[in-house]
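Every protein chain except one is present and positioned as in the full complex.
To keep things simple, chains are lettered A and B as they appear, and every chain counts its residues starting from 1.
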Amino acid sequence: MISIRDVVTKENIKRKNTIDGVTQAIFMASAILSASFIVLIIVFIAFKGLSPFLLNYEGYNFQQGTVDLDPVNPISFLTGSQWLGGTLGLSSDYGIGFAIINTLIVVFLAIMLSVPVSVFTALFIAKVAPKRLANVMRTVVELLASIPSIIYGVFGLGIITQFVVFVAGFFDYQTAAGLSLLSTVIVLSIMILPTITAVSETSIRSVDKTIIDGSLALGASDIQTYMKVVLTAAKSGIFAGIILGVGRALGEATAVALVSGNLFAGIQLNPLGTTATLTSRMLLGIKDTTGIDYDIRFSIGLVLMAVIVITNLSLNFVMKRLGGIHEQ
Amino acid sequence: MNNKALRQRQDNFVRGVIYTLGSIGALVLATIIWYVVSNGIGLVSLDLIMGDSRTFNTDVYVETAPGNYPLEGYTGELELFYSERWGLGFVDTFNRAGNEAVEIGYVHPDSPFNQSLDKNGFDEFGNHLVIEVRPGFTIEKGFTDTAIFLGRNGAEQIATIVNQANVIDEISIQSRGDGIRGSLITTLYLIGMTLLIAIPIGVSTAIYFNEIAKRNRFTNTIRTMVDLLTGVPSIIYGLLGAALFIPLLNNTIQTAGGSVISGALTLAVILLPTIIKSTEEALKVISNDLRQGSLALGASKTQTIFKVVVPSAVPGILTGVLLGVGRIIGESAALIYATGAAIKDEIILTERSTSLAVHIWTVMQGEKPNFELASAIAIIILGVVFVMNFVIKLLAKRLSKAMY
Partner (left out) sequence: MKKFLILLSSLTLVVGLTACETADDSFAGSIRVYTRDTSSGTRAGFMEGIGFDEAVANDAVIAAGFVIAGNLDQTNAVQIDPYAVGYVSLSTLDTNLFRGFSFNGVEPTEANVLNGTYALSRRFNWMLRDDYSVYGADAQAYEQLSLAFVAYLGSREGKASIAQSGGIVDLSTGESWNTLRSQHPICAQDNSRLTLKIGGSDSVESIAKDISPGFSTNCGNVEPEHNHTGSSNGFRGTNGDASAIDDGLSIHIGFASREFKDTEPARRKGVMAIDAIVVIGHLDNPIESLTKEQVKSIYDGTVTDWSELIG
């Protein structure tokens, strides 16, 4: 038998405390390490992404050999209406402004297309559908969420672009084999559907039952209650889902790169014309590129991060202003 | 009364809209699955999964003179073009790259090609190895005393050339190639290494937040910093891999460019928020009585964490891990930057290779894009990811049962 006296000796307590101290330090170190990655991401991408603006790169082109390149002008980079003015390897006249605008257009349209579908899907799952059907649909949405981006790309290239060609055919319009703003928007809206649906569903389901009962008691039908009362009460949650969806849409790369058509210059407002996003520009020709043409992709990465942060902040601001309801 | 009917009609209309929009997701999922399966299922086989991406050649020849071997008992479905003098039949097929190819369709039981010789392979006595030519072998090229024939000439022409030959110098037989074993192994390595790195760090971080950290500014700050990782798109993680991990590994363990390790490190950072979140959620539902009971019995905090808290959190951690595995399997943009897109058969951790998802990207990009192979790989990925989804659901059910 071990008596309590044997266990609670001074040395034992001391030893216990030392071990506790060491393990706690290890846990804390892990937490600090996890937290440090966001800093590392910013620092290292900034380090590489800013160098095209600061350094004289050595350009290379097989036609003319090695040349010295001027640093990229940050203003014309941010406002540029075409990707590269001049020969690859011999020019540092990069511009990404058009892609920033195109990205925002693509994401805006994708949200416009996806939100009604997602919100109604969420309402369908949470309230309207019979339980069994709701479970099936919930699984469907989870499965959609788990499909990798590249497979959406394969699907987009195989089906969505053909669909766009088909649609354009009615207007007797020639598309670039369906590679278009519309295809990009459709693919993206499918990809963010599960995100918005899942968040909206949670918030619809957490709407206080007394509000619903009150509405029903006042003589509203169930559908009226869902449309007018439940959706209004859940709007801050739905908005949070939209913000998540916007974040995902802004950063989506592989699928978009396959269907956008890699527009080289200009802002695309025609849904049947090709477009370019920041991410599709980052992936185009990545397989064999070096020097400034490689590093400039980190500059786009910086711009992308800035766009995400700014969009997020402004959407949060709008949410607080319009919603009046704060997040739980 | 009239009002009520109107309302009824309005309600039914809205209900219809909800049902329609609510079923779009199912429609899309069904279309994706149908599309990928109808394009790729023809290629999915054990041979594709276990096969090499590159091809191997075997050059065979026979020393005997032609004879007469009349065709008997061919039961294959494809149209056979047969050389009676050599007892060899050829059929037209497609290879995995979607190109036309010619295969051996039939070998007469007495044909000399049942005992052909390997031009470059020798046994221990220095004799040529004996190779039995069988149906299914793909013809790359061949040389007879009168002509050269190529696989792309088609079965009919090859059969004619072979039948005219008095001597067959060489027939090059090619293995199928375009297998995805290498990318599959890379994906498995990536899963293993990533989890090895991400689980300890992620779980420790979650334990720190939930069990140790005091509610103060410092804790809030690092928690916010960890939360920020959730919103970072994967292509940005790819840039981190390319800007930090690749140079780091190049300078320490002398890798050349991207490697499986740099990919795993990048993926580990991607997984951290997921693992931290699901671990924390599991830790939160553990009753405080359990912790206090353990401490009251004289266990140290460390013992309590390792013997009481973590074991109860295992299902939650597992959920996070499975979600993470799904993410690893599907990740493409980050890995294009962090490991590169070189398709390999022999996988070495310190060298470039490609995961299944990036393999899809690569075959769609090249000079000869291959939609069927891309779809076939997509089927495999979807299969794994969907199964994992169901396992996660089961786990979650178990978890909630265990808790309440």
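FYI, contacts are C-beta pairs under 8 Å (C-beta built on N, C-alpha and C of every residue); 3 or more make two chains touch, one makes a residue touch a chain.
Computed from a prediction, not measured in an experiment: that's the story for all the values here.
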> Among A:Ser51, A:Asn73, A:Gln162 or A:Ser221, which one is in touch with the chain left out?
Replying inline: A:Gln162
>> In the whole complex, not just what's shown, which of A:Leu33, A:Leu104 or A:Ala176 touches the removed chain?
In response: A:Ala176
> Which residue among A:Asn61, A:Asn135 or A:Ser314 touches the omitted chain?
Replying inline: A:Asn61
>> If I consider the whole complex, including the chain that's not displayed, which of B:Phe94, B:Phe218 or B:Phe390 touches that chain?
In response: B:Phe94
>> Give me the subunit B residues in contact with the hidden chain, please.
In response: 38-39, 54-59, 94, 97-98, 119-120, 140-141, 143, 148, 150-152, 169-170, 172, 174-175, 250, 254, 256-258, 340, 342, 346, 352, 364-369, 371-372
> For subunit A, which residues reach the chain that was dropped from this view?
Replying inline: 60-66, 82-91, 157-158, 161-162, 165-166, 168-170, 172, 174-179, 261-262, 264-265, 274, 284-285, 287-290
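Everything below uses one rule, namely that only the chains that are shown with their structure count from here on.
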> Taking each chain's centre as the mean of its CA atoms, how far is subunit A from subunit B in angstrom?
Replying inline: 24
> So in the complex, which bits of subunit B are touching subunit A?
Replying inline: 7, 10-11, 14-15, 17-19, 21-26, 28-29, 31-32, 35-36, 39, 200-202, 204-205, 207-209, 211-213, 221-223, 225-226, 228-229, 231-237, 239-240, 242-244, 269, 272, 276, 298, 300-302, 305, 326, 329-333, 336-337, 341, 357-358, 360-361, 364-365, 371, 374-375, 378, 381-382, 385-386, 388-389, 393
> Any idea which subunit A residues touch subunit B in the complex?
Replying inline: 4, 7-8, 16-17, 19-20, 23-24, 26-28, 30-41, 44-45, 47-48, 116-117, 120-121, 123-125, 128-129, 136-137, 139-144, 146-155, 157-159, 190, 193-194, 197, 221-224, 226-227, 247-248, 250-254, 258, 279, 282-283, 286-287, 297-298, 301, 304-305, 308, 312
